[in-house]
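A single protein chain has been removed from this complex, and every other one stays in its place.
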C-alpha cells in the first residue's frame, strides 16, 4: 500500500447501505469529502476563513473506480495525497481500504480549484503552500 | 381521507431505500421538509426574504407515526394542514398516503417557531397570516 | 446529566449541514438510528440473525425535541436508555449532547416493535431479555 499524507478511519453505518445490501455509490463521495475537509482543517485551512477572503474551494472533476463494495459494519480508512495539476488546479488522490485486511475498495482523483468573488480561479496562499509542500515530499521520495 | 390545504406528489427513488428494502425512516423527514418548504413558497413565504429580516424558521419538535413502509418505485403524496399552537408556535400536520390506493403511510406533527437575530421567538407577519387563514378555514368547516 | 446504558461519540461532517449552516433535522434520525444499531450489536442482537428467524425490528413512532442546533465540526454523543412500553412495544430514550460542554441538543423517544413473517408483532427472546435487564437496572436505581 502507498504512503498517504493523511488517513481517516470510518465505520459503515447501516443507513449508508442501500437496497442491494452494500454502501450506496454516492456515499463514497461523502466519505471522500469528509476526509478532504478534515485534512484541510488539520493543515489550518478553514473554509470560513477563506470565505471571509472571498475565496471558495470548488471541486471541478471527480473520477472514481469502484473496486469492491463496503458492507454494513465494515471499518475502513480513506488515504489522501495531493498534487499540483496546473497553475490553478490541484488534485486529491484518495483511496479507500477496508480494515483490517486493507482490501482496496475505491480509488479516486478529485480535482479542485479556488474561485474569488467574481467566480475567477485564484489559488490562495494557504493552498499553494499545501501543494508546494506536497511536491517537496514527493521530491524527497516521501 | 382528510381535506388538505396543500398536497405534493413524490416517487420513491432507489437510493432512499435501505438494507431492509424499504424507505429509510430518516428519508420521510426529508419528504415532509420538502413539502413544508414548497407550501411556504406557494404562499409567498421565502426563507431568503425572512433571513434578510433576521428571522429564521425552526422546527422545535417532530412526532411521526410510521404506519406502513414505502418501497422502491412507490408513488405517494404528502398532505399538509397548519394550526396555531400558541402565541409563538405553529404546527404542520402532515400525512403521507401511497398512490393510487391512498394507503396511509405516515402521520406527523411538526411544531415550529421563528427566531429573531437574538435567538428569541418572534412570529413574522407572513407566518401569522398563514396561520390566521388556517383558523378561518377550520372555523368555516374547511 | 442522566445515566445512559450506552453512549456513542460522533463528529458532525460538513455534508450533514444544510443551507442554514446547521445539521439538517433529518440527519439527527440517522445519528439516533446508528446509535441504536450499535447498541443492539453490542448486546449481541444482530439484524441478520433475527431476519433468519423471520423477525424484523421496526420503528413505529418517533418523537424528537430539537433543543439546540449542531454545527460543522461539532463533537457530540448519543446517550441511550431502553424501556418496556407494553407487551409488544419497547422504547429507546435517546438524547444528544454536544461535547465537551454537554449542552443538550436533542431529546428523543423511539418506539419499536418486532414483526414476524406474517407482519404480526412478536418480540423475540433477545429483545425481551434486553428490556427485562433494563427494568432490573431501573429497579436497582441504575
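A, B and C are the chain letters, set down in written order, and residue numbers restart from 1 in every chain.
Criterion: a contact is a pair of C-beta atoms (placed from the backbone, for glycine too) under 8 Å apart; a residue touches a chain by one contact, two chains touch by 3 or more.
Everything numeric in this text was worked out from a predicted model, so none of it was measured.
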Residue of A:60, A:99 or A:132 in touch with the missing chain, whole complex considered: A:60
Residue numbers in chain C that touch the chain omitted from display: 14-15, 17-19, 21, 24, 26, 72
Residue numbers in chain A that touch the chain omitted from display: 19-20, 24-27, 29-30, 33, 47, 56, 58-66
Chain B residues touching the omitted chain (full complex): 13-15, 30, 33-34, 37, 41, 47, 73
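Convention: only the chains that are shown with their structure count from here on.
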By mean Cα position, the chain sitting nearest the middle: C
Whole-Å gap separating chain A and chain B, where each centre is the average of the chain's CA atoms: 36
Distance from the mean Cα position of chain C to that of chain B, given in whole angstrom: 24
Rounded Å distance between chain A and chain C, as computed from the means of their C-alpha atoms: 31
Per-residue overlap in chain B, given as positions that touch at least 2 other chains: 19, 24, 26
